[in-house]
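Some chains have been omitted; the remaining ones sit where they do in the full complex.
Chain nomenclature is as follows: A and B, assigned in order of appearance, with residue numbering initiated at 1 for each chain independently.
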Amino acid sequence: MELIINALWITLLGMGLTFGAIVLFWGMMSLITAIPVREEKEEIRITEPDSLALPETGQKAKAAAVAIALALAEQEQQQVAYFPMPVTAFLSAWQLGMRTRQMTQKGNSKR
Amino acid sequence: MNLGEILPQLLTGFTSFSLGNAFMLLVGGILIYLAIAKEYEPVLLLPIGFGCILANLGMSVYDEHSFLKVIYDAGITSELFPLLIFIGVGAMIDFRPLLAQPKMVLLGAAGQFGIFGTLILAIWLGFPLNEAASIGTIGAIDGPTAIFVTSKLAPDLLGPIAVAAYSYMSLIPIIQPPIMRLMTSRKERLIRMEYAPRPVSQTVVIAFPIVVTIIVSLIAPGAAPLMATLMLGNLLKESGVVERLNKAAQNEIINIATLFLGLAIGATMTSDKFIFDPATGEWQLRTLLVLGLGLLAFIMDTVAGLFFGKVMSFFSGGKINPLIGACGISAFPMAGRLSAKMAQDEDFDNFILMHAMGANTAGQLGSVIAGGVLLAIVSTMM
C-alpha cells in the first residue's frame, strides 16, 4: 500500500512538473511570437489567411494547396540533405572562383 | 592431439543451445517478419530482431567477448545512441505549426499521463520501482526517450520495452481510432477549427530550440540531454548556415546510430532474461506483463489526451476539435496524421492537419520532459 502511495506521489510530482514546464513553454512561445515580424520576406504564412477566413468554401482547393506546399517543402529538404552547399571552413582552392563572386555580391559590409 | 578435449569445445554451438534459445530465434524471426511484411518501424524492429537472433546464438551483450557487447558499451551504456538519434530527429521536426498556435502545446502534457498510470499499475503488480518506471516510459511513446531512461534504470528490460514501444507505435492506426470514436461524439469530431496562424519569423524559429533547451535544463535536468540533442538537431536545420552538419545529422549520424542501437538492444534479449532463467529457476512472466502494460500505457495516454482535448474544447466554447487531443501522446508524426484523417473521415472538407501537427510536436516535447522528470524522481529514490 505504501508503495502505491509512493507511486501516486510520483505521478503527482511528475505530471505537475511536466505541466509546469509545458505552461512555461506556452508563455514563452506567446511571448517570442508576439514580437512583431520586421522583415516581411521572413514571414512564413503556412497557408493563405484570407482563404481561411471563410472556412466553408474551397476547402478541397486549400487541402490541395497545402499538400503541394508540403510536397515542395519536403523536396527542398531532401535537396538540402543530398546536395549540401560547401561551407567556408572547408573551401578548397578551386572553389575560390565562386566565392570571389559571392563576396562581390555581398559587399564588404558583411565580412 | 587430444580430440577428447577439442571436440567438446568445437561443439559448444550445439551444447550451449537451449530450447529457450530456439524459442527466442522464433521471436527474433517474428520481429523481422513484422518489420518486412508489415513495415512496423522496420529501421528499428529489423535490427532488434536480428540482434535477438544473435543474442541466442552466443553473441549476446552478456557474453564477454561478443562484438555486440562492444557496441552496447559504446552506445547504450554511454547513452550516446539515443542522443545521436535525437540529433537527427530534431533536424527533421518542424515546430512552425506549433509556434503558430502556442496554446496547442498544452495538449503535449496531458498525453503523458499513461507514463505514470502504467507506473502505478506496475508497482501494484509487484514490479520494483526502477522496473516499474522503465515500463512506464513506454507511455512516452517515443523510442529514444524510453531507451534512454530504461538504460539507466533497468537495462535488463531494454529488449521488451523497446520492442513494445516501437511495435505499438506502428499499431497507432489500429489502437487509437476505436478509443477516439468511443470518447468523442460525432458532433465533436465534426468541429472545424479556424486556422489563422500568427506569422512565424525565422528569428523565432531559430530562437525556439535554444530557449526550450534552457527552460528544460532548469526545470527538469533529467530531461536535459535528450532535449538538448533534439533541439541541437533542430537548430542545425533551422539555422540554414550549416547544411553540412544538418545533412550529417539527418543521414550518417542517425542511420548509423539507429542500426547499432537496434542490434545492441536486440542482443539483450537472451532466453534466460525473456523466458526461463535456469540460474534462478524461475519463469520470466514479467516479459509478457511488460508487453501488456505497454499496450495499456498507449491506451491511457490516448484517453488522457482526448479527455484534455474535450476540456479545452469546452472552455474554448467548442472552437477546438477534441480529436487533436489524441496527438498529444507524441508518436510523431503518425498520431498527428491519424487525428487529421479521423476528422476527414467524418467530413472530407474538415482539414485540421496543422492543428494536429502542432499538438503532435507538443507531444514530442512533453514526452521528453515527462521521461526526464520520471528519471530524476526515481533516481533520487533509489
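As a working rule, contacts are C-beta pairs under 8 Å (C-beta built on N, C-alpha and C of every residue); 3 or more make two chains touch, one makes a residue touch a chain.
Only a predicted model underlies this, so the values are computations on that prediction, with no experimental measurement involved.
Visitor: What copy number does each protein chain type have in the complete complex contained in this file?
Guide: A x3, B x3
Simple rule for what comes next: only the chains that are shown with their structure count from here on.
Visitor: Averaged over CA atoms, how far is the centre of chain A from the centre of chain B? Could you give it in whole Å?
Guide: So the centroids are 23 Å from each other.
Visitor: With touch defined as at the start, can you tell me which chain B residues reach chain A in the complex?
Guide: 96-100, 102-103, 105-106, 108-109, 112-113, 115-117, 119-120, 123-124, 129, 132-133, 192, 194-205, 207-208, 211-212, 215-216, 219-220, 237, 241-244, 246-247, 250-251, 348-351, 353-354, 362, 365-366, 369-370, 373-374, 377-378, 381
Visitor: In the complex, go through chain A and note every residue touching chain B.
Guide: Going through chain A, the ones touching chain B are 3-4, 6-8, 10-11, 13-15, 17-26, 28-30, 32-33, 35, 37-39, 42-47, 49, 52-53, 55, 59-60, 62-63, 66, 80-82, 84-87, 90.
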